[in-house]
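Shown here: the complex without one of its protein chains, the others still in place.
Which chain is which? They are A, B and C, in the order written, and residues in each are numbered from 1.
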Amino acid sequence: MSTVKQAPATTGEVQTIVAARRLTSAKVVFIGVGRPSTAAILAREVHNPALVLVYESGTIGAKPRRVPLSIGDGELAETADAVVAVPEMFAYWVQAGRIDVAFLGAAQVDRYANLNSTVIGEYDAPRTRLPGAGGAPEIAGGCGEVVVIVPHTTRTFVERLDFVTTVGHADPDGVLGSIPGEPAGITREGLGLRGRGPSAVITDLGVLQPDPVTKELVLVELLPGATVQQARERTGWDLRVADDPRRTAEPTAEELTALRELVGR
Amino acid sequence: MSTVKQAPATTGEVQTIVAARRLTSAKVVFIGVGRPSTAAILAREVHNPALVLVYESGTIGAKPRRVPLSIGDGELAETADAVVAVPEMFAYWVQAGRIDVAFLGAAQVDRYANLNSTVIGEYDAPRTRLPGAGGAPEIAGGCGEVVVIVPHTTRTFVERLDFVTTVGHADPDGVLGSIPGEPAGITREGLGLRGRGPSAVITDLGVLQPDPVTKELVLVELLPGATVQQARERTGWDLRVADDPRRTAEPTAEELTALRELVGR
Amino acid sequence: MAEVTDLRSAVAGLVRDGDAVALEGFTHLIPFRAGHEILRQGRRDLELIRMTPDVLYDQMVGVGAARKLVFSYGGNPGVGSLHRFRDAIEHGWPHPIEIEEHSHAGMANRYLAGASDLPFAVLRGYRGTDLEARTRVERVTCPFTGEVLAAVPALHPDVSIVHAQEADRQGNVQLWGIPGVQKEAVLAATRSLVTVERIVDELVPRPGGVVLPGWTIDAVAEAPGGSQPSYAHGITDRDNAAYREWDRVSRDRDTFAAWMDEHVLDASAPVT
Partner (left out) sequence: MAEVTDLRSAVAGLVRDGDAVALEGFTHLIPFRAGHEILRQGRRDLELIRMTPDVLYDQMVGVGAARKLVFSYGGNPGVGSLHRFRDAIEHGWPHPIEIEEHSHAGMANRYLAGASDLPFAVLRGYRGTDLEARTRVERVTCPFTGEVLAAVPALHPDVSIVHAQEADRQGNVQLWGIPGVQKEAVLAATRSLVTVERIVDELVPRPGGVVLPGWTIDAVAEAPGGSQPSYAHGITDRDNAAYREWDRVSRDRDTFAAWMDEHVLDASAPVT
């Protein structure tokens, strides 16, 4: 470890480090590109060397030394325990519930951690066309739990999704009325989804977790320097906040060094 | 080729040679163990070196030099172009109609080339319990055509099957009444089966082919030494016979030598 | 992560009376040694699942370990009948046995549905056959084309047991050669055991290699020659003579019983 004094962690670095910590006791994690991938590789290096990384490209047990630009980089296949075709990945591995934790991003999140990654505006006349579903709907419906990693802005944290791409905790109190074709008050179990659904939303301000009973997201943790006030301002609904939100432990020197080495490779 | 005078061909040898000749212009053949396998390997050696042999063990393009005892012998995998799992074999290869010709055996055959390989007697109190369906029903329902290879006896050629394991040409005139759960007069197309169904039944007496219109089996060819009278006596229904059945061409010295070398390896 | 242990402990820990047990291997890699260990431990009342019962299930049925047999082809490949299988179905010896039979395509799809955690799988099959009324198959209609197809229910064995060539010390398994339905059988099961020819320091990827990560398996046990008289591609050869000899041994109840006592059930005997 470097003995040179480290520059303080950026907010993005802290968000990645917080995400990595959630994998301390996970066995198998499913990841896409970007921050989730960085967090999972970091977790494997720092917290949990036995962690099995699964990418939707079909690489199971990949052991990347660098952060891949795409989920199909050659290093993932070279270091994987097994490499399978995409139909098998979604049938035998995701749908069959063999993955403990999945990391997902999104363009919009609502109070029940339902996700939009399809379109901003009207579907037929979009203001912004997003990439679309990818693996997210079935990943969120098949893995043991889902951790959502998003920036905390009013653009992201919206009262009502423009498009439900991925069901999180659905609409258990019927307040959204946004689960298409289903009765008000539908739960994820009622939709036939497996797994516990989103267990946390990690932002650049803090961590939100669903209330165990109502499933509504609650701010339970604040990143260093972040305030409840900021979180409320950047949330498009009346955000619930825990009585005494935890303060995220500062990144350790080991975490920060490992992350910076990883990103720099 | 041997210049020593050959012993005359046995009836079984002729039956195998006749079966092999049917593969002269086939591209891909699906085979089980026993005489069908011998015939297909012989065809590849003598008539059709490009013939692709597919075994239900998942070996595609196997090039055996010996007759395998089981359809899963190691030589099949070692010499195959591709080896696939059983679910894929039945889905991507058989069901998808990629096989031109399949060779099948059976314990009973009726006049529409429907097959029984499940039970003699009552299902719940069998006189003889046979091995069962194996791959036959879907092979017969998915391959381009089916060639049935059986001994010609009244035990095999029956008026009514004890059990319909595999549908050949069903019951197009409604005379059998033996296609369960279907209206009288059902055709194989009516059952949703693909491919042309049985195109020939090769016995130790001759070759039967379905009438192009009625689909009833007609004796069209006699093996050397066999008579129409014998075929009628060994058939459990009033056998239709072509006006002037062809006489099978005698095995050539090349065919017989190749067959004996193959079986002797 | 799979526990790497000995065969006796693995079977004792995973297989219980009354279980639905699948020992798979499509002519290749048939887990004979594990099946024999189940018999030596006296397990009874088993639902035995296997596409091709083969000599191994003839033995297990013949000693009376099976309550039910789920299968698609009950023959001695290339040789003829399975005499113990026939005796059980035709004469109820040593006791009556329930059977549930499918086609190969049906069984393969049942394992596939099990591995995918879907309740059923769809195929074009069964229609027009007497099997349809005798087994667990339903019809489903394609919502796009109206075509009527067959649906078969997922298989979820309590325990699946397969044999493979190699495992590493973390219990990751690799098999190669004819892959059969071993992967699907393991992934469809509640519990699983893989016997292997050898434990190695590191799995080197092979052409045709199928890898089962250790975390998908409960136990791995070393059992060299554990698929004989079947074979392990590249390591052991198929003992065709033993398959032919089985026809003689198994025809007669007493000859069978004596053979089993001598070669399988006597714990001090070398295992075939």
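A few comments on the model shown:
One rule holds for everything that comes next: a residue touches a chain if its C-beta (ideal position, glycine included) is under 8 Å from a C-beta of that chain, and two chains touch if they have at least 3 such contacts.
Source: prediction; values computed, not measured.
One chain is not displayed; in the complete assembly it touches the shown chains A, B, C.
Screening A:49, A:180, A:212 or A:264 against the full complex identifies A:180 as the residue touching the chain left out. Of the listed residues A:28, A:41, A:54 or A:164, the one in contact with the hidden chain in the full complex is A:164. By the touch criterion stated above, the residues of subunit C touching the omitted chain are 117-124, 136, 138-140, 142-145, 147, 149, 151, 153, 205-209.
For subunit A, the residues touching the absent chain in the complete assembly are 33-34, 56-59, 68-74, 76-77, 83-87, 89-91, 94-95, 118, 123, 126-129, 131-138, 141-142, 163-167, 170, 179-182, 186, 188, 191-194.
Listed for subunit B, the residues touching the missing chain in the whole complex are 27-28, 50, 52, 60-61, 81-82, 91-92, 95-98, 194.
Here is the rule we use: only the chains that are shown with their structure count from here on.
Centrality annotation: C (chain centre taken as mean Cα position, compared with the mean over all protein Cα atoms). One simple way to say how far apart two chains are is to compare their mean CA positions; for subunit A and subunit B this gives 57 Å. Centroid to centroid, with C-alpha atoms defining each point, subunit B and subunit C lie 28 Å apart. Counting partner chains per residue, subunit B shows two or more touched chains at no residue at all. Residue positions 112, 183-184 of subunit C each touch two or more of the other chains.
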